[in-house]
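Here it is: the structure, laid out below.
Only a single protein chain was left out; the remaining protein chains are all shown in position.
Letters are used for the chains, namely A and B, taken in the order the chains are written, and counting of residues starts over at 1 for each.
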Amino acid sequence: MTAPALTVHGLNKSFGSLVVANDIELVLPPGERHALIGPNGAGKTTLINLMTGMLTPDSGQILLGDSDISRLSPDLRVKRGLVRTFQINSLFPHLSALEAVTLAVCERRGIAPAWWRALPAYRDAIEEAYAILLSLRLGDVCTRPTRELAYGQQRLLEIALALATGPRVLLLDEPAAGVPREESAELFAAIAGLSKDISILFIEHDMNVVFRFASRIIVMVGGRILVEGTPVQIATDQQVREVYLGKRHHV
Amino acid sequence: MLGPFVGVLFDGFAYGMLLFLLSVGLSVTLGMMNFVNLAHCAFAMLGGYVTVTLMRDFQWPFFATLPLAFLSAAATAVVFERALYRRLYRASELDQVLLTIGIAFISVAVAAYLYGTVQQPVELPSYLRGSWTLLGVNFGIYRVFLVVTALVIALVLGLMLEFTRFGGTIRAAVDNQRMARGLGIDVDRSFAVTFALGSGLAGLGGALAIEIVGLDPAFAFHYLVYVLIVVSVGGLGSIGGSFAAASLIGFSDVAGKYYVPELGAFLIYLVMLALLMWRPAGLFGKR
Partner (left out) sequence: MASASSAFAPQAYLQAQTRWRAVELAFWLSCLLPFVLFPNYLVLASQIAITALFALSLDLILGYAGIVSLGHAAFFGLGAYSAGLLAKHGWGEPLSGLVLGAVVAALVGYVSSFVIARFRHLTLIMITLGFGLLLHELANKAHWLTGGADGLQGVRMWPLLGAFMFDLWGFTAYAYALIVLFAVFLVTRRLTNSPFGLSLRGIRENPVRMPAIGAPSVAHIRKIYTLSAAIAGIAGALLAQTTETVSLETLSFQRSADVLVILVLGGAGRLYGGFVGAIIFMVARDRFSGLTPQYWYFGIGVLLVAVVMFLPNGILGGLARLAAAWRGKAT
């Protein structure tokens, strides 16, 4: 049996008296697409922050493949292949989309420290960045500054940046947040089309999308994992109905 | 041997109390909004000049000028906050630094234009002059007055922060601005009030400082450094921290100048850098 792509073990975190992660256990097998759902404030984003090292957990362990990455700095975790996107766009407003993705490619290829050669000398890196942009249909706008892109395009650029780092595990924090429904379907189609070498955990509020794209669903409430199971199991789970689905208005 | 030491200790503490008055406002406003206000001591300087003017040109008694020193600094702060600062709350710290340095420059120029670059004298009432001698140690009466005033103000501030509604909003905003906004607290408005109050205290501090450190246009920058040291050592948004840090800095400065005058201000900068590197959030800061 191959090791899971990502394992989280006994993860805890509180902000003062507010417990945002309570003994979290999580396993993501290679090549799978799992969904993380839960009401607002459940601690989903915080969990991603903890896994990627942007927040320091009070206790717990994070394994990427076989290796313990709990002590690594965020950028080293990315180098190992654990990559995230942001719920609220976190982009480079004055860089063009091409420059931003090229930046990420250069960092992955280890050429970012080079300051004596001009960027255009690294043709491969630039071409790779452009290919990523093309694959997400951002080719036409890649020379425009990021802040001038339409919102939906900025959401795609979020993903493009993550892809440029060469992820093994991708954590997508509401990739379609704020995107109109038609576009959101398109966006998830793009995500579904990603290579199976990449294991994905995505946060999403739209249940249709979740049931369509996830092989398993993890339900989080109040900093704890309530249940996890296949879409069918979750859809019929009494607890989920009561605690989560019952209270959700837009389902 | 012990006599001079107690004297230095006391003078240092009195100086520290002055620094406390000058810096507590900046500490709290910084804690709330992360707004880097390098013009803070310009408001303090304003209070000083108000006192000097009222006493010299209008023959007001020293005590009567103090409320006006407070009010004028607070009122000016409100005007600046409404007109300029509020537009930059979410701007980069560079913009905040530039704007407030600019205001400080302007204040220095205006002060020099109106009053010249000479030190302004202040004539204390006779009952504040002189000193008491206790067990062979001299206690300047004015310094005793300063210490008592600062202690009372610290106490009032502490109680206000702890027990009033307004204090609650401030604590919430300093603790976690995001959460406070989420709870429906109008952080921007409580900030405006806090900012006025803090600047008013600085104005009062400026007025009380004249007797100890003098008053000239360089005040706005010279004491800014001390105030920033107190704030960053004490930790943002902490009254207790400011109090402790101000006492510490006041004492080290006075003791340093008394015992190792050849080092000058070097010692205090060194202490500050070391403390910041050891505890970046300050001695008492949480963040």
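Here is the rule we go by: a residue touches a chain if its C-beta (ideal position, glycine included) is under 8 Å from a C-beta of that chain, and two chains touch if they have at least 3 such contacts.
Please read all numbers here as calculations on a predicted model, not as lab measurements.
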Report summary line: Missing-chain contact among A:Ala3, A:Leu63 or A:Leu95 belongs to A:Leu95
Query raised in the report: Of the listed residues B:Val36, B:Ala69 or B:Ile170, which contacts the missing chain in the full complex?
Result: B:Val36
Query raised in the report: In the complete assembly, which of B:Leu124, B:Ile153, B:Ile212 or B:Val225 touches the absent chain?
Result: B:Val225
Report summary line: Of B:Cys41, B:Val108, B:Val122 or B:Ala207, the residue touching the omitted chain is B:Val108
Report summary line: Note that chain B touches the absent chain at residues 30, 34, 36, 84, 87-88, 92-95, 97-99, 101-110, 112-113, 117, 217, 221, 225, 228-229, 231-232, 236, 262-266, 269-270, 272-273, 276-277, 280-281
Query - Those residues of chain A which, in the complete complex, touch the missing chain - result: 52-54, 73-75, 78-79, 83-84, 86, 90-95, 98-100, 102-104, 106-108, 111-120, 122-123, 125-127, 129-130, 139-140, 142-143, 161-162, 164-165
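Rule of thumb we're sticking to: only the chains that are shown with their structure count from here on.
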Requested in this report: List the centre-to-centre spacing of chain A and chain B in whole Å, with centres computed as mean CA coordinates.
Outcome: 46
